[in-house]
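One structure is given below, encoded as structure tokens.
With one protein chain removed, the remaining protein chains of the complex are shown where they sit.
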Amino acid sequence: MTRYLYYPGCSMDASARAYQESLAAIAPVLGLDLAELDDWNCCGATEYFGLSRTPAYALVGRNLAIAADQADGTRTLVAPCSACFLNLARTDHAMAESPVLRRDVNASLEVGGFHYDPGAITVRHLLEVIMNEVGLARVSGAVSRPLTGLRVAPYLGCMVPRPDYASLWIRHEQPRDLDRLLATLGADVVDYPLTTECCGGHMAQISTELGFGLIRRLIVAAEARGADLMVAVCPMCQMNIDAFQGEMNRHFRTSHHMPILFFTQLMGLAFGQEPTRLGIGRELVDASRALARVGIEVPPPSEDELKAAQREEAHRRKQALPMPHLDDAPGAERQEVRR
Amino acid sequence: MTADEPAGTGAGPRIGVYVCHCGSNIAGAVDVEAVRDFAAAELAGRGVVVARDYKFMCSSLGQELIEQDVRELGLDRVVVAACSPHMHEKTFRGAVGRAGLNAYLCDLVSIREQVSWVHTDRAAATEKAKAILSGGVERIRHNVPLEPVVVPIDPATLVVGGGIAGITAALELANAGHKVYLVEKDPSIGGHMAQFDKTFPTLDCAACILTPRMVEVGSHPNVELLTWSEVVNVSGYVGDFQVTVLKKARYVDTELCTGCGICQEKCPKKVVDEVFEAGLGYRKGVYTPFPQAVPKYPVIDRYNCTYYEKGTCKACEKFCPTGAIRFDQQDELITFKVGNIVISTGFSLFDARRIEEYGYGRLPNVFSSLEFERLSNSAGPTGGRVVLRDGVTEPRSVAIVHCVGSRDRRYNAYCSAICCMQSLKFAHLVKEHTAATVYEFYIDMRTPAKGYDEFYQRLMDEGTIFVRGKVAAIHEAEAAEGAAGKLVVQVEDTLAGVQRRIPVDMVILSAGVEPRSDARDVARLFGISCSADGWLIEKHPKLDPIATMEEGVHIAGGVSGPKDIPASVAQGAAAAARVLSHIAAGQLELEPYKASVAATACSGCRLCNGLCPFSAISYLEDRAVSEINPALCQGCGVCVAACPAGAISASGFDTDQILAQIEGLLLEHVGPAGPTAGVLA
Amino acid sequence: MVVEHSGADAAPDSAFLEEVMGATAVPSRLDHCIQCGTCGGSCPSGPEMDHTPRQLFALIRAGRRDAVLSSNAPWMCVSCYYCVVRCPQAIQITDVMYALKTMATRAHAAGDRTASDFSRLFIWNVEHFGRSYEVGLVGPHYLRHHLGRLPGVAPMGIGLLAKGRIPLAPARIKGLAGLHAILARAAELEAAR
Partner (left out) sequence: MSATDTGFEPTLIGFTCNWCSYRAADLAGTARIKYPPNVRLIRLMCSGRLDPVFVLKALADGADGVLITGCWPGDCHYLVQNRYALRRFVLLRRTLAALGIEPGRVKLVWASAAEGLRLATEIGTFIEEVRALGPLAWPTARRDRSMAAGPPEDEAGVGETEGAEPGGTAVSTPAVELVEAVP
């Protein structure tokens, strides 16, 4: 087992639970000992950097400082989420490049009892660690149920191969690493030239036309190439294509059905692990039909679960959860109601 | 180590110091008068008897000033503080020479390139100029008279590379009556120009203007044409280079071969021609790259020959009417002597595969510029039909992308100079061969030569659509985009300020030019430098673009940077003119910087013997000392620094000169001592 | 085209350009823009932007502060970094976009507020819990900006809940007080820059 520092990021406990579950299932097989950082905080996603420079870097800097404190012999911090990976790497890079930023971030961290020297931690994305550290030979050795016949569209998204501060990726437009990994699992990898096109990020929440347009483009291209499902390496990509697919269909009056799973889920399946243990079934666009093609049975969701969910929703409403009101949000005083 | 006793007469040296204003180039950042006064007052004790400043020291009046002082004040040393010695050292050494003083008793110290042009703080710059001058004064106290080395010039010349630049240089020299060895590594001369159909802006047929020159050089009695050959070693120096050329086996007896072409017809082996046809066409295992090849003799590509692969075939031998096939032919090493060298090894095209978003190599109907040259060439693989990769379909819309690999910090930051015009030519050729709509995507249209902008205007008349914007990406049309089977050019039309996705059938990537991948090896072979990019470096970018820092080695054409055909031809001719001036003079004076061993001090340890890459040092067994052959010594000084006995000295750069200069630079001997020298403005 | 009186440039000097260049953490090289349009051509949001990034950069050089800060372009940036890896001048365009968002927020200049409100909500979450909380984010955002989409998005929410993809309560980090202090200090330092 090789020990790595692990920064899960907020989605892993929520919308990307399947990613977390499948990663937990395959990590021992791959010899990955993922030590989750204690008391990590949100990386700010694509939002915080637009609010204010120094606070945004300090927010991420706290995580890097925690990682350095908890390093214990290792210096590689693995992030499964592309946005988290990018923000962590970007902060390390910017602190190294800018002495002023380094000074200000550390002056801020000091208030919380932290300090970070850029370069102390190497930030890497989970996929890249599996490709370059674990290696395809080991992955191949663990495959007991090759996904032969499953046509998959490898969707890498933008933030892993770009902007690539640490020059880990030779190709920024058409990398084939995910393709090679999926081929190692026995899957039939379709040529998917949109592999690093953008899923829109938060755009589905901002501009419907644009956000849904980007999602549709990715789905249509995967369909056109005969993919049974798409494969993601990022919670946000998966969320956009999976959770928003229904709304996108309604918006454009289409009826696409393109499941998208995390690459870790497919790895688990190829390793012969149980679908439920891998979070399969948590996707909104049902992947069971696609998986049935390769003889993988996914237990259908029970009615009880749905009812339980509705009960939980009602329960959640009743609980006095701190639902933020916009007027409470910073800078809200000037807002007027708009539609 | 210090020289309290000045060299020269017992009376001490009489040094003249001359500080140049260089207009405002020096005086703008350095207080020239203060430097002059410093020399007069503080260096008088070091032998400075006169210090002057002058607006332009290099002018004839400035030089006369020095000459007059040498004569009238009896100066025996002169230090000029002005520009770089690489600029004007010869000028001032000439001046003192005219006044009867040995030229090497004059040094030039740089207070322009090393001071006024690089520093902004006037006070600090002035102090540094003083220190540099002090270093020069201390150093020159140790200078001794030297005589330049005179070398005779062998009238033969080596021209490396048989493109248009090399052909031009070879013809100029040969027509002047001198022997030329023209070495080309491909089976035929002609270079890139031979691959083109038309040349901009006149649209001359490239073959029509090139072929006569190829034939002329190939049959010229003064030219020894060595194709399918490479220079593998060069030694010696200007006037007397020894050259070794590897003449690769052609497997064809050129005495017997008539160039009839039957062997090529009968050869069963067909391979993709990656060189001449840019990968777009085929050639045989035995081949001449193109019908007008010079020489006409084919070569057998032994790595793509059935006989060499399987031991049987020999179809060529069977059918050759003159029995010229020689499977047992061996590579040959040829050596000869030349006095001068012209390097015209050309350039490569940027490999567009490196720009992934343009899809070259992934998307079939994306073509490189060289591919398109072959596609549109009537002698090319399609006979001049401009068609898609399927070999059949004529495109109805074509996009031509500028600046592919040029003006891009990811690849080459420079402008490749030829691509705008090349792209315009392509647009014209597409229109000439097809009925397609043609788009040109450019950042800036650069047409700065005779007839070039007129050509741009002509293309507008022809209906080419110009879109100002660097293409962001090229991809296959997605079903949703409603242009199935087409390529989509994604671009911001910067003049309209909108993002456009333009569907086309064909994309031509106007690739920039790059140094050849072996440029560094070529530079090393000939002892010249190349830039970080890989372009060979000229002696002076403006005033001496065809000479190099190695005397006798010249460069012409695309090897020193992007150039179009007219510029390459001009450089080939210019290089020839320079060589001719050497040949006409018959001899050349070289700097006398050589190492020599003082036999009395040499301990015979032989440590120096292995240090010399020019084999100039030999050990004399009988006298148990080492000796340096001045004819072979290149003056690097490694042996001088290595000699544990200090027995080796280096004329011009001797140890006492350097040590004294260090002391001077650190202002060791500065101070008022003795009478102040005359200050004369 | 907006025709202006001669010599009526809002900021004839390069003050605004320098301000924008000073607002990124690492040098953006914005002054090296050659207006080639690679960014505008690459941008997935290009069609939705008031100005393409390239136009925005030209406006910055022209000192058109108001036009730049009220443009929706920075808010449409999806951080895909296509422009950054393709820019022939190696300009850090995404960083510039983040900086412009910051400047627009400070100047209260953003036009359409959908994106900036989403950002503020997100940040509110992070500052209250130390982690982001998708429900706390999406709910109010839709109420405010996409009321029409609520019927469409509701099944998604139920679905996510049914699939166990929405936690009941936002996670809260232990060192929240420390984080607040860090962010407060950072905000002070930012203001002092």
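As written, the chain order gives the labels A, B and C, with residue 1 at the start of each chain.
Keep this in mind: a contact is a pair of C-beta atoms (placed from the backbone, for glycine too) under 8 Å apart; a residue touches a chain by one contact, two chains touch by 3 or more.
In this text, all values refer to a predicted model and were calculated from it rather than measured experimentally.
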May I ask you to name the displayed chains that the omitted chain touches in the full complex?
-> B
Which of B:Thr120, B:Thr312 or B:Gln330 contacts the chain that the document leaves out | B:Thr120
Could I get the residues of subunit B that touch the absent chain, sorted low to high?
-> 1-2, 4, 45, 84-86, 110, 112-115, 117-121, 123-125, 127-128, 131-132, 135, 520, 523-524, 527, 529-533, 537, 549-550, 593, 611, 613-614, 634-638, 640-642, 650, 652-653, 655, 658-659, 661-663, 665-671
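In the analysis below, only the chains that are shown with their structure count from here on.
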So the chain most remote from subunit C by C-alpha centre is B
Rounded to the nearest Å, the gap between Cα centres of subunit B and subunit C is 49
Separation of mean Cα positions, subunit B and subunit A [Å, integer] = 52
State, to the nearest whole Å, the distance from the C-alpha centre of subunit A to the C-alpha centre of subunit C.
-> 21
Residues of subunit A touching at least two other chains = 172-173
So subunit C residues touching two or more other chains come to 47, 82
Enumerate the contact residues on subunit C facing subunit B in the complex.
-> 34-43, 46-47, 51-52, 54-55, 82, 86, 88-90
So in the complex, which bits of subunit A are touching subunit C?
-> 10-11, 13-18, 39-42, 44-59, 62, 83, 86, 93-94, 97-98, 100-101, 104-105, 107-114, 158-159, 162-164, 172-173, 197-198, 200-203, 205-210, 214, 243-244, 246-247, 250-251, 281-284, 301, 305-306, 308-310, 312-313, 315-316, 319, 321-326, 328-332, 334-335, 337-339
Parts of subunit C lying in touch with subunit A, wherever the complex brings them together | 23-27, 44-45, 47-48, 74-76, 78-82, 84-85, 94, 97-99, 101-102, 105, 108, 113-115, 117-126, 128-136, 138-141, 144-149, 152-153, 155-171, 173-175, 178-179, 181-187, 189-190, 193
